[in-house]
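Data first, discussion second: the structure below is written as structure tokens.
Partial complex: the chains shown occupy the same locations as in the complete assembly.
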């Protein structure tokens, strides 16, 4: 989405290769890079996942604690997603308040989980209007090489799926106390985001940083295991025709199922 | 953890109500809330528009193209579009803090991407066009209403456009795909699909969705939303005609031609950082 000469040359090269039906790194247009997912590798988090998608490397930590509910949903727990672009992940990333990209990333993953009603929020209420579970999902980017939404969405699902949260006891007087027990978070579905990048008339999946840089736009489609769409997010200064949207949904639908079965298969 | 049962029961109830489906405000499934647009409402701005769409009351103002501050954010070969979406503290209930939320930031981003495809930014190197949107009162669909006001404000500012951008959401409610959910409906809505559309270029420039829809329903909702956009487009044109005594067609330029002429010769290129 840049305009300088280096970037134009890069775009030209990438498009030439796409024209020939392949990618700079030899992948097909709809191929993902190799995905490695490791879960529950942290002891101080209720759940955790590490995802590598090519050189893109992210960690997700799930923490559950006590908090107060929102005023308009006094009986429901709270699920919050936060994303951090650590400065270690790219030479242009700097310490400081989250840039727009990190905010959008957190929001899209967050909406993908909530819309899909992945957790039964009422199960996470404890004392109406006073105490509920707060489940934090922290997306932590350690190396950036494109396609963060897909990597983080997958990591968030994997981390939640493996999470064990402390069991709290509620007394008759509505006093809440921690117990020694933990319980698995019960997931109601398994949403997977797939982001389709548009470069000229081509559509590709799992873009690298270089491909993202020259792309015209992208469309993220999150789908659950019943092939229901739970989130859409279009970005980039470009339009999509209705046919293109349909095509993207089809690509995403197929790919989401594939990745779900590969990367978050139940034990 | 037995509360989930209650919820399941509610859902069954909802479905049983399906036959006698009707909307709170009596609208048909494919009917917009009332839309009213007025231009030139902010004397100081280069262009402005006020929209009422349902109970939304929103003002959009445009400043620019103008010099960009801070300069390091400008681009040597093209202009930059910046859209700020901001809600007045009293626009919602309960009152909200005037500090921008993450949601505000995200909406500003998708609005920028919704409007930029209609502009010739390559004509304004080193410059910025600022679009400021103030939500005076929020109903369902503030982002769509904001896009509608912003697009008209851009025309009001005399900024040439490839096409207008019209915006409207479709959603699912009580298992029906319906147009333009108000916030009473939003609460029992099952999905919301805001769309922005360039009617002449036939391209979707904003597309988001939250909820649960089959892939077919998703496409159905997008298509219904586009129908809504086309209706909104007529209201936008009326508002502009009223002010300028002419159709917006005359101000909009032919996209392809302009894009060509706006192209920089390769020699003059420098890095933009």
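When the chains are written out, they are named A and B in that same order, and each has its own residue count from 1.
Everything that follows uses one rule, which is that a contact is a pair of C-beta atoms (placed from the backbone, for glycine too) under 8 Å apart; a residue touches a chain by one contact, two chains touch by 3 or more.
Model, not experiment: these values are computed from the prediction.
Visitor: Counting the whole structure file, what are the per-label copy numbers?
Guide: Complete complex, expressed with the shown chain labels, is A x3, B x3.
The rule is short, and it goes like this: only the chains that are shown with their structure count from here on.
Visitor: Just give me the whole-number Å value for how far the CA centre of subunit A lies from that of subunit B.
Guide: Computed from C-alpha means, the inter-chain centre distance equals 25 Å.
Visitor: Provide the residue numbers of subunit B that touch subunit A in the complex, in ascending order.
Guide: 1, 3-4, 6-7, 75-78, 81, 94, 102-103, 105-106, 109-110, 112-113, 116-117, 191, 193, 198, 201-215, 217-219, 222-223, 226, 266, 269-273
Visitor: Hey, which residues of subunit A end up touching subunit B in the complex?
Guide: 2-6, 8, 71, 75, 100, 103-104, 106-107, 111, 114-117, 120, 122-123, 125, 217, 219, 223-224, 227-242, 245-246, 249-250, 253
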